[in-house]
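Can you keep this structure in mind? I'll have questions shortly.
Missing here is one protein chain; the remaining ones are kept as they sit in the complex.
Labels for the chains are A, B and C, by order of writing; each one numbers its residues from 1.
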C-alpha cells in the first residue's frame, strides 16, 4: 500500500499518518517525490485496508501494491491445481468438456441428452435441479427429483455430474448427489454459501459474477479455500457491458490473467455468455484456443421445448461439430506449444 | 411478445410457430409487414418466455411488449405505497433520512453517532451487525452483539433501526431486533433470501444489485411481494460502469423510472455510490432534487478509525450541512411542485 | 510514476530499470518494500509514459502518481474560470440556462422557440446547423442557412447562441456566426478539431465523450488550452453503461470531481443523457443541486414534428416548470452554502 500525500500536505498531517500506520502495526516508509511525499506501508501480513488512511487529512490517494488474495495465488502455490473427479481430470492440460441441459426436466430427457453428449465427446454431465430464476413465476427446477435423476445418469453413463446449489439450506442435499457442486453467477458473493462450500467434500465450480472483477472473483474463491476446500474450478461466463448483440460479453482475457495469478483451473461457459445458440460454437473454439482448461456447454435434444434457456442450447448435431472442432484446436495447441513464451 | 420472422421464412416455419404459440396456451396473431411477417402473442396472463419461440426455425427475434413484473407495478396498484415504522413515514412525499455508521463497532460508538445524527435531523438509524466483505480476512461485524447494541440505540433515541441480513440462517435473529431489514446489493438475486424476506413481518430495504437492470430489481422485489410482504423500500446505490472517479456511478434516472413503473418508495444511498466522502453531500442534494423519497448516508464520529467504509463516511459536521441543504431543497420542491407535469 | 518490481526481480533487472529512468532524463528513487522493491520516477516535467518501463524485465506495474493534465488543473490555476459572453456569465456561481431545439429547422421555428425559452428564463439559445447523425440517410441540418437563422435569433432576442461544429472544414464558418462553439461527444477526441478550437476566438463547449474518463476529457480540454484558448466550458451528457432505461447514464459525480480537479466551468445536458422527455426535469433539478454551473436543455414547440431528437425535447410549458424549479433550488443553495465544507 502506498499513501500519496497532497502536494501541500503539512508536516503535522504527514506525522499523523506516520503515527497511524505504526499504530496499526505496520511500518511506514516515507518516499519523497519531486512534488509530493508518498508513504509506503510495509510488513503487512494480509491485505491493508487503505480506507482508514485515505480518510486522514492530507492523504490524496491510497494505492494497493500487492494483491489482496493469498491461498488462491500463484505466488502462494506455484504448480497448477489439477482436480480429478471419478477419473476425469480438470486443469491438467486437457480440455474437459461439460455438457447437458440447462435444467433436468425428466429422466428421459436427461438420459437422452447424456448419452448423446457422451457419445460426442463430453466428459462430465451438467443439469440443473434447483434453478435461479429472475421471475418468481418461472420454472424453478425439479429439486430433489432432479438430483435423483442426475444420480441415475451417473450410474448409467459413468459420467460425473455437476449441478448448482442455490442456498445453504439445500447444500447437504446437493453435496450428497453431485460430483461437483456449482455456485452460480448471482451467488458469487453470497458469503455464507461460499463458507459452506469451503466445508464441502466435493469440488466446486465457482462462476464469475457477471459484474465481478477478477480480484473479487479470486477473493470469493479465497473464502472457499480458507475454509479448507482447495478444489475450486473457476468458470468465466461473460460480463455485463453496454454490448447488446450477446446477452453478456465473454471476457476471454480473464483466462491468461487467471492462469498467471492463480493455480486454480479455469473453464468457460459460452452458452450463458452468448445467450444465443449461433454464437456458442465460435466462442467455444475461441475459449479452447485462448487456453481455458475446459468448457461448460448447454445442449438439449429439443431446445424449442426446453423449460429454460432454450435459445442458447445447442442441438445435438451442433454439439458433435463443437467437439470435433475444439478437439482439433486443442490437439493443435499441444503440438505447437501453449502461451508459454 | 412479438415474434419477428426472418425475411425468407417459409410458410411451414410460420405455421409451426403459430401452432407452438397455440399449444402453449396463447393466441397467435399474424402481423404482416412490408418485408417480413411478425406474430403477436396474446392472452398471456403472466410474462411469456420468448426463449422457446426464438429457438424455432424462421424466428429472427422475440420482442417483449409488456413488463415481466406484476405486484410491484404501478399498473397493478395506482397509489403510492407508504411505509410507516414507529411513526416515521417513507414514501409519503417527505424526505426520510437514514444515517449511521457502516458497522456497529461498540455501544459507545453507536450511541454517540446516533445521538449526533438525530440531532442533525436523521429519522432512522443504520448500522451493520453482519457485514458482507470481499475478503474473508476483513472485519465481519459484531453479529448478535451488534444487534443488541442497535436495540439499545432504539430504546434510548426512539429512532427505528435498519440493519442488513446476510443469509437465511440469521434472518430470524435480524428480524427480531431490526425495525427494517436490509438486503444488500450482492444479495439482490439471492432468491431464497428474497422468499424469506417475503415472510418477514418487518419492512425490507432492497438495494439494487450493482449491475442490475430496473426490471431485474423490480422482479427481485416481486419475489418478496409474492410471498406476502408488501413493504419494500427500493434503494439505488450506484451501478458498476467504466467510470473510475467514483466507486460506482449513481443512476439517478432510476428514480423517475421507478416512480412511474412502481408504487414502491425509492431512496438513495450516495455513500456507497461515491465511495469517497467528498462526493456524498453533492450527490445527496441531487438525490433529493431528483425526487427520491429519502437518503441512506454513512456517518462516523471518527471516520479515520472506522473498521469499514471509513473514506466514504461523513464527519458529523458534514452531516449537519447535508441535512440543512437537503431539507431546504426538499421544502422548495414542495412549494414548486414535483415532477408532475 | 511508481514502478513496482516483481518479488523476484534480479539485481540486474533493477539496475537496468534505474539506468533507463536516468537515460530518459528523470531521477530514479528506489523505494524498498517488505516484499519487493519499487522505483519512484522524479523530476519529470510533464506526464511520464509508463509504457516503456512496463515493458522492461522485472517490472510488474507502473502506477501513475500525478495527473497527466496541466493547464486545465486546479493546481495550475486556483481560481474558477468565469466565461462572459455578451453579458452572460458562466462559471460564476450562477446557474446559466442554455435552451433551444436540437436542430434549427426554419426561421419561424427557431424564433418561436427562442422567444419562448427566453421568456421562461433561458440565458443562451442553442440550435444545431450541422448535425452529427448515426445514419447517412438522416437529416443532417440546414448548414449555412441554419447559422444565418441563429444570427437573426441573436439579433432579435439579444441572447448569445451556441451551435455545434462538426469538422475542421466548416470551423471558420461556425466561428463567424456562433457566440459559443460546441464540440460534440463523438468529436471529443478529434484532435485536429481540438487544436483548431484552441485557435478559436470564441468560447468552446466541450462535451464529454460518452465513454470517456474524466482524465481523457480534461486532456481533450488541455489540447484546446495548449493552443491558446482558455475559455472552455465542460459539458457532461451521460455515459454509456449497461443501463437501458435511459439512453445514457448521467454521471453527476463528475461535477464535484471536475470542480476539484479543474478551474473550468462544468454544465449538464440532461436531454441527451436521458433520451426521453420524462426524465429531463428531474435530472435538471439534480444537476443544479449537485452544483453544476448551468444546464443545456432541448426544447421544441412541437416535439412530435421535430426533425431530430423529438422524444427528448421538452414542451415549452415543461420548460417553464423546469426553470421555476431549478431557480428555486439554485437560490436555495446560495443561501445554504454550496458543497464547501
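Just so it is clear, a contact is a pair of C-beta atoms (placed from the backbone, for glycine too) under 8 Å apart; a residue touches a chain by one contact, two chains touch by 3 or more.
Note that the structure is predicted; figures quoted are calculated from it, not measured.
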Touching residue (missing chain; options A:214, A:235, A:264 or A:295): A:214
Residue in contact with the excluded chain [from A:109, A:163 or A:249]: A:249
Residue among C:73, C:226 or C:301 touching the omitted chain: C:226
Touching residues (missing chain, whole complex) on chain C: 20, 46-47, 49-56, 68-69, 132-138, 166-169, 186-187, 189-193, 195, 210-211, 215-216, 219, 222-223, 226, 240, 277, 303-306, 308-311, 313
Chain B, residues in touch with the chain not shown (by the definition above): 2, 4, 7, 27, 29, 31-36, 38, 40, 42-44, 61, 63, 65-66, 75, 240-242
Residues in chain A touching the chain absent from view: 211, 213-214, 239, 241-246, 249-257, 260, 273-274, 278-279, 281-283, 285-291, 317-318, 321, 324-325, 328-329, 332-333, 335-337, 339, 341
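To be clear about the criterion, only the chains that are shown with their structure count from here on.
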Greatest separation from chain A - chain, by CA centre: C
Centroid distance [mean C-alpha coordinates] between chain C and chain A, Å: 38
Averaged-CA centre spacing for the pair chain B and chain A, given as whole angstrom: 26
Where chain B and chain C are represented by their mean Cα positions, the distance between them in whole Å: 31
Chain C residues counted as touching two or more neighbouring chains: 241-242
